[in-house]
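Missing here is one protein chain; the remaining ones are kept as they sit in the complex.
Take a look at subunit A:
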């Protein structure tokens, strides 16, 4: 097995390269089943993080995970399954999408300066019975992965990312332990 290329922080200047117009508009414009998923990214003191970049990957409404090209130049028709949204000055992000078929969650990758490695988590828009990950978590930790339908608003969900602290979001690992810290965020 080849040794992997290590990860490095995204830094503060990705803005000229990574964000693209309509990055958070996964749903075709005017689609009647559009849902909004939005929230804030907070640091360990509850301060909003103004320079985080959020990437979402999800199944299409029919459950397909095949994806489609065209995320970077959306044509208004294809559902590509991929979205990229920077947080604003106040740490807020907004995603417009269609609910995934199959497993009811969006995969989320959080990048920000200060993180040597991006963070994976999941945004569950429903609590599916028999989900292996949710079942393995204590209730308080599980709650950090559940998007909350907003009272009085149709088709709107709130999902905050808390990078650190009492109610820190559950972040996910896909790696075997390598015996060194190049895969983690635990350095220093």
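Worth pointing out:
Keep this in mind: contacts are C-beta pairs under 8 Å (C-beta built on N, C-alpha and C of every residue); 3 or more make two chains touch, one makes a residue touch a chain; residues count from 1.
In this text, contacts and distances are computed from a predicted model.
A single chain of the complex does not appear, and UniProt lists its protein name as "Protocatechuate 3,4-dioxygenase subunit beta", one of "Ion-translocating oxidoreductase complex subunit E", "Protocatechuate 3,4-dioxygenase subunit beta", "Multisubunit sodium/proton antiporter, MrpD subunit" or "ABC-2 type transport system permease protein". Note that of A:22, A:61, A:114 or A:149, the residue touching the chain absent from this view is A:114.
Interface with the hidden chain, as seen from subunit A, comprises residues 1-18, 43-45, 47, 49-51, 55, 57-59, 65-73, 75, 80-82, 100, 102-103, 105-107, 109, 111-116, 118-120, 132-133, 136-137, 163-165, 168-175, 180-188.
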